[in-house]
Every structure is written in structure tokens, then in C-alpha cells.
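Of the protein chains in this complex, all but one are displayed in their positions.
Letters A, B and C mark the chains as written, and numbering starts fresh at 1 in each.
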Amino acid sequence: MIAVLKNGTSDKQIESLKNWIESLGLQVHLSKGEYQTIVGLVGDTSRVDEDLLVSLDIVETVKRISEPFKSANRKFHPDNTVVSVGDTSVGGNIFAVMAGPCSVESEEQVIEIAKAVKAAGATMLRGGAFKPRTSPYDFQGLKAEGIEILLKAKEETGLPIVTEIMNAEHLPLFEKVDVIQVGARNMQNFELLKELGKTQKPILLKRGLSATIKEWLMSAEYIMAGGNENIILCERGIRSYDAQYTRNVLDLSAVPVLHELTHLPVIVDPSHATGSAKLVKPMSLAAAACGADGLMIEVHNNPKAALCDGPQSLTPEQFADVMQSAKAIAKNANNC
Amino acid sequence: MIAVLKNGTSDKQIESLKNWIESLGLQVHLSKGEYQTIVGLVGDTSRVDEDLLVSLDIVETVKRISEPFKSANRKFHPDNTVVSVGDTSVGGNIFAVMAGPCSVESEEQVIEIAKAVKAAGATMLRGGAFKPRTSPYDFQGLKAEGIEILLKAKEETGLPIVTEIMNAEHLPLFEKVDVIQVGARNMQNFELLKELGKTQKPILLKRGLSATIKEWLMSAEYIMAGGNENIILCERGIRSYDAQYTRNVLDLSAVPVLHELTHLPVIVDPSHATGSAKLVKPMSLAAAACGADGLMIEVHNNPKAALCDGPQSLTPEQFADVMQSAKAIAKNANNC
Amino acid sequence: MIAVLKNGTSDKQIESLKNWIESLGLQVHLSKGEYQTIVGLVGDTSRVDEDLLVSLDIVETVKRISEPFKSANRKFHPDNTVVSVGDTSVGGNIFAVMAGPCSVESEEQVIEIAKAVKAAGATMLRGGAFKPRTSPYDFQGLKAEGIEILLKAKEETGLPIVTEIMNAEHLPLFEKVDVIQVGARNMQNFELLKELGKTQKPILLKRGLSATIKEWLMSAEYIMAGGNENIILCERGIRSYDAQYTRNVLDLSAVPVLHELTHLPVIVDPSHATGSAKLVKPMSLAAAACGADGLMIEVHNNPKAALCDGPQSLTPEQFADVMQSAKAIAKNANNC
Partner (left out) sequence: MIAVLKNGTSDKQIESLKNWIESLGLQVHLSKGEYQTIVGLVGDTSRVDEDLLVSLDIVETVKRISEPFKSANRKFHPDNTVVSVGDTSVGGNIFAVMAGPCSVESEEQVIEIAKAVKAAGATMLRGGAFKPRTSPYDFQGLKAEGIEILLKAKEETGLPIVTEIMNAEHLPLFEKVDVIQVGARNMQNFELLKELGKTQKPILLKRGLSATIKEWLMSAEYIMAGGNENIILCERGIRSYDAQYTRNVLDLSAVPVLHELTHLPVIVDPSHATGSAKLVKPMSLAAAACGADGLMIEVHNNPKAALCDGPQSLTPEQFADVMQSAKAIAKNANNC
């Protein structure tokens, strides 16, 4: 349920309304936009007297929201959320590009790649320290040591770092990490989401292997219900019946659909979606054209020797070429 | 199996090679490109003595092709196929846009829309005369009368026309139709494909509801095996587990995948893929950005009153806006 | 819309009601069950005055049916449809089993298999004369000659025959065929369905590769709307994301779902669904246990040498073993 307040409502009046709603056992979600202030009532709103609410002097209109996602709902919060990350951000005017290796392999490797992607225009460095692998016998990442290496690369280049968490108990290791990634396989690991909701870290929430858009937003809602609204959604391809030429099907229409449903920023990972380096450029351009707020791209200094996902990694030169074209299209798309 | 011929091979030598291959019970597929001539051997090539072939004076190299599609295979035919349609074409330098109503409803309606889409830059007029409907009780199209109306609109505006066939017996009615469409539900109606292979009409072959890319190319192959190589592929969304916000999932990565596998042009239909007018623009731009050779878009002068698929139809004004942006991106994408 | 008539309504009264409804431009669908007579009104029932209808002396109740399938709907026709095929039937007390080779290869082959499957208890002989193949270069069946061979096997063994049609123009060749099969790829070939609706032949309608249950029933409705109600539905597996160990996923819950929605009989084809001979027995037993009215099973005298789908064909010995177990379970399941 949302109440749109009249222009000119004072902060004191808002505070008093908030107190009253909270006394009914509901949470209040306040969104002060440039043109209007919206009060979201989250919880069991069946106990709210709608007539009473609409009759208040300061209330312009009241609407019941049928979508089960509340905090993530654009109706509660019409303005885009801009997630600040160090000196940069996701969801604002910057086209955010997170680039780097699938796995952190060595300090030398990561720093070389970090410098290259920064030079090409990346806004953040990504790299896997904890790696969720289908097989227990595959390389599971450098873990804590991998995070140390990423932090050195951050120090060296100034790029904020993005890396994946698989276990809430590891949170202390992520203290200096700028963006914590939740991978596709953990999108509905609700216990992990709840713990991340207690932090104020930006969370990159990847779409589950066969998650619906609604389920994905409900997972964002788990984090937001805990008080952390710094969420970046990342489309990374969904499972389909045809996996001969691409690992997954990149669902690009999710980008404009999400922009209508939610105020959270949406980026696209063409590397994991397609599993093929030569498809990264066309799909990056397509993502930029349909309004994505950024990209996540795998870059490796020697794709053939990568410990993980080599066939989908770009060389730094290929990455620089993608960056240039994608930025031009993103600019164009935002002007249309 | 393909044989790449040496530069400077004379037509007489090629003719003589062709005769020899045909004497082995195989079909010959000849592709003379700017830089090289390629001879495709189609059929049971196990009986061909590869050593003998490679030892011929005029043969540079011989390769066995493992893909089951031969005529559609880019390895047989490295240059893009450009399908000529009246004064325009698909697959060349023109960004082809087929626009018009889902169903032909009346002469007035079609001519009004045809003029509007022409003014906005469409290169062809689309409209359904025979309509494949899930229910036998739904409107099945104006049939022969619908084709007459499209032909009048063609006369009036000069736009070539595209319309769907559902039964090979109706072919005489399609004599003046410029492009014959095969719908998703008939993609594996092999008897119809065989009949279309006997004509020289451009065929717009839509992807089946859950066809793999390989099955789709094999259906093109059915038409090509009959001698008709004028085929335009059209991605129109595939079936997925999530149909809440879009009717299908538009598989845009199919565009660059197909461009690598085949020489046939590929266009995209964002209207049927998404089922939602407001998603047509972002997905048109994305299609242009990832290299599509054109678009097929539903346009109606009064979407709310359309007999079929109103919610996904653009008004002429909305279409004009999409055209402008998509063309700019297409130009940009081709330059990258 | 259906009207349930009072007990004791005379034939003359029913005839008069029928005439009135038809005068409103609607079709009438009459179902006289043991305990009640149901009149189905098919077409645009918005023009029917429901109050007037319910006020008639002979009418007990009137219900609007929201499902788009009318003739196939169990609400219109509460009793099971039993499709008669020669001396046997599908949908009644007999557990119908159609067995035979994927492709008709020779008279000798078919007669040998026919005798073997008859001895093991099969109620019909199946065999492909026209073969829908993904590739135009694959064996397309013996066509007319194949049907001749099947008819000879019928003469020899007395087993009714089931074979697939791909083109309505071939109908004259099917005059003596007992059951005409529509394959998965033609489930939405509406022009073919309409032609089959004009015959009175039993039609075996296979589920499309990724057809929903509703779409499948609407395709049955296309045939029934033409006046042919002799339809047998055949579940043959649906497309899924996992095709490593089975070609498709056999959707057995479709059997009880269909038994609730429709009065038409439902059989199961475990051979095409799984693509693996060793899975045919367990899935046959499961089909029998959940209430299927019968099975369609591929049997070949020499699976390793089969021209088509050898890996999924049973030997006659294996088939005899499946028959014995499946019949025992079917009997058990019907007693539960």
C-alpha cells in the first residue's frame, strides 16, 4: 500500500504519519522525490483503514500494490536508485563496466588485467576469490588470498572491486570489498540474503539459472527487508532447451521490464550468458541499446591458460574495442 | 564436403568438375565469391575419394563439413546472401523494416497504415491475410480478400508486401506477393517447405516456438534443397518458463550465432517476441545493435480496436520514433 | 455454455431446443449420458439470453464454460469417449497398445513384427510410411508403398493399423488406414487439422514439442469443430533443458490432468519420449499406473539395423515382457 503525499507536507507531518503507521505494526518506506513524497506501508496492510488514510489532510491518494515486492517496487519509489561505489556509481549517468578475470589466479595476473581494463574505461574490477563450481573436484578459488590480491589491485589502480560471497560466515573477509556479488546458484539462499540485508554494502544480485523476474525481485526484497537498499541486479542468461551454441539464453527484455517494475539498477553479463568470447561484443552492444545501466565482462590476459571459463574471456585488446562501441551506443540509447 | 578452387580456374574447368561430381549421384552447390570459388558437394559424400579430389589441378583444399546443413552453411558460401525484394532487399546495406498490422482488417485500414509506415521509413508492408490461431473459434483472417487488399496497398504506396502462407494449395493466391512468410507453427511443416522450395519467391522463415538454431537451419535447408535460396530468417522469441511479463524470450544472441553459421540474412520480430508495445522500442534497438539485418514490427492505426494482437502493436507515431533510433544504432553497429 | 437438461426430456423437446439455438448462429453439441443429457452451445454465446434459457421447462441448470475448448471439454460431455477402431477400441476397458517399427522398411520386416506384437498382446500395428525428418537429406519413408505394406500386414494379422499423415493431399492414400496419426511437428498445422475434421477417421493427435496442455486441446478442438470427434491424445514427451539422458521429458502428470479436463482418451509413447530402449519398460509401467488408456511402443526385429530410431526400439521379446507387466499394472490401477 502506498500513500502519495500532497506537495508542501512538512517533515513534522511526515514524521507523525510515520509514527502512526508504525504503531499499526507496519514498516514505513519513505521516498522523497523531486516532485512528490511517497509513503510505502510494508507488512500486513489489511489492518489499515484505507478511508481514514485517504481522509488525512496531507494525503493526496492511496493505492494498494498487488505485487509482492514492496521495497523494490518502482511504485513505492519512482526515482531510479543510484548505488554509490567508491568514487563511481551504478544506476546514474555513468555506464558502469565491471571487468576482470573469472578467477583470481595470482597478484601479477590481476594487477596486469586491472591496469588494462582501467585504461580501456572499466569503472570497477571484478574477480572470483570464492568460486562456486559444479564439481567438488574443480578449482574452488584462492579464497581469502584471492581477496587480498584484489585489494592490492584496488590499491594499485583505484578501481573498486566486486567479488562473490558464498557463505555469510566469510563476511569479515569482505570488509574492504566494494561490491559483494551473490551468484546465480545462491539467488534463493535466503539465509545468506538476510545476512547481507544487515550490511550496507552494495550487493550485486545475479539472476538464478531459471528464476522468474518476480522471484528475482523477491530475492532483492529479502535483502531490502533487512535495511540494505544498495542492490544492483545482473541479468546473466537463463536456462533453455538449446545450449548448443550458447550456454544460456540472454534475456535482454528483462532489462526494460525491470526498469518499469523496479527502481534498482540493472546490468548485464554477456560473458556467462553466452559462454563465448566472440558473442560478448554484439550482446554488450545490444545490452547498451536496450537501456542496461552497465556490463560485467570477463577479461583475461591469457584466455587460453585461464583456470576457469577461458573460452568466454576477452583479451584486454578485445575488451577495449567493446568498451568504445558500447559506450557510444549507451549514450545514443539514453538520448532516444 | 566443400572444395575450394584455385584462383584462375576457368568456367569450363568448373563445368567439367561439376559434371564429374554429379555423376557420383551428388548435388553441386557453386558459390563464386569475389576472392574464391567454392564447390559444395551435397548428399552422401562418403563415396567421394577425397584424395582424388584434392589431387585435381584446380582444387586448392577440400574440407568435410560436419554440420548437417549444407546449402545454408556459411562454409559453403562465405559471402552474405542478399535477398532482393522488388526495389529493395534484405541482407545487404539496407536495414530492412517490415511494418504493418497483425491482421488485414479493411482496405481503408491497410492503406492508411501503409502510407504511415512508408513515411516513417519502412521498406516493406506486412499484414496477415491467413491467420494461424490457437482456437478454431477465433478470427481466421480475411484470406484471399486480405491478399487483394495488401496488393492494393502495394499499388498505392509501392511497398513490397509480406504475408503468411499456411497451406501449399493457396500458392496461386500468392503469385504477386513479394515475400511469403512461414509462421512459427509451420516451421517444421516439411511438406509446405518442400513446395516453397520449388518457387523462387523470397521466404521469411520464422523460428519455431521452441526450435533449436540447428533445427531452424535444417528447415531452411528443406527449402534450399528444392532450389530456392531466397530465405530470410526471423527470430521471434522462444518459449520459456517465465511468461509473466513477456510472451516469449527474445533470443537475440541467435543473431550473431546465425551470422557465423549461415550466409542467410536474419531479422528480428520484437512485437511477437514480447507481446508488449512498450518493449518494442528497446528490443528493436538491441536487435539493431547486435547486427540484425532488419526488423518486423506490428503497427496499427488503432491498437485498442485491433482484431488481433492489439497490445503489442505500435501506433504510427510510436513506429516513426522507433525507426529513427533503430536506424541510427544499426548504422553505428555496422561501423563498429 | 452448457445446459443440463432435466431427466425425462423427450427427443422432440431436445430437437426443438437445438433448432432454436442454431437459429442464434451457434453450433449445438449434444451429449446423452446414462444419467443426464447435456447441450453444449458452441460459438459466440454472448448473444444468448441466459435467463431465458434457464427458465425453459426442460432445462435444469446453465453454466458458462470459461475454458476455450468446448467440444473436447469434459464439462460438455462427462462420459469418457471410446474411440472404436475395427474390432478394438481406445478409451474403454481395453488397454490399447500400438506397436511396430518407427519406419516401414519392407514387407517381410513389417509382417514379422506384426505377428510378434500381436502374439504379445498388441491391439494395433504402428509403422511410419511418411516420415517427418529434421533433415531433408534423411530417409523420408517409403510413402505410398509403405502404406501398402502396412495393409498387407493388417490382412495377414487382423491388426488395425496406425500411420502418420503429413499432407492433407495424401488423404486418399489413407482410405483403408484405421487410425491417422498427426505428429508432434504438425500439432499446430491448422490446415491439416481442419481437413481431418471433415473425415470420420480416428485421429491420433500427438502433443507438440513444447505445446501446453491447453494448446493441445485447442488442436483437438480444430478437428472436432469440423465434426470428427474420434480423437486419441498421445503424450510423447516435451522439450526441456536437460536432454543428456532422455531425448525429452515424459510429462506423465498430463495423463490425469487430461482425464479431468477432457473426455478424450489419452495414451503414452515412452519410446519417442525417452529415446532409449531400456527406459521403455519403467515408463510404460508408470503410464499404466497413472491411468493412461494405452501405449504406443516402437518394436523392431533388428533394432541395430533400423533405418530410424533404432536405439529406442524394443525387440519383440522385450516388448512381450513389457506387455505382461503393463497390463497387470493397468488392471491394478483401474481397480484403485
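Throughout what follows, contacts are C-beta pairs under 8 Å (C-beta built on N, C-alpha and C of every residue); 3 or more make two chains touch, one makes a residue touch a chain.
Computed from a predicted model, the values in this text were never measured in an experiment.
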| item | value |
| --- | --- |
| Chains in view that touch the one left out, judged over the entire complex | A, B, C |
| Option from C:V97, C:I267 or C:M283 whose C-beta touches the chain left out | C:M283 |
| Absent-chain contact - pick from C:G25, C:G227 or C:P256 | C:P256 |
| Listed residues A:E221, A:D269, A:D293 or A:D309, member touching the removed chain | A:E221 |
| Omitted-chain contact residue, chosen from C:Q27, C:T212 or C:T315 | C:T212 |
| Footprint left on chain B by the chain that the document does not show | 210, 239-241, 243 |
| Chain not shown, touching residues in chain A | 42-43, 68, 70, 132-137, 166-169, 185-186, 188-191, 194, 208-210, 215, 218, 221-222, 225, 239 |
| Hidden partner chain, residues of chain C it touches | 210, 212-214, 238, 240-242, 244-246, 249-253, 255-257, 260-261, 273-274, 278-279, 281-283, 285-291, 321, 325, 328-329, 332-333, 336 |
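Everything below uses one rule, namely that only the chains that are shown with their structure count from here on.
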| item | value |
| --- | --- |
| Chain whose mean Cα position lies farthest from chain C | A |
| Mean-CA-position distance for chain C and chain A (Å) | 49 |
| Geometric centre distance via CA averages, chain B-chain A, whole Å | 37 |
| Sites on chain C at which at least two other chains make contact | 210, 239 |
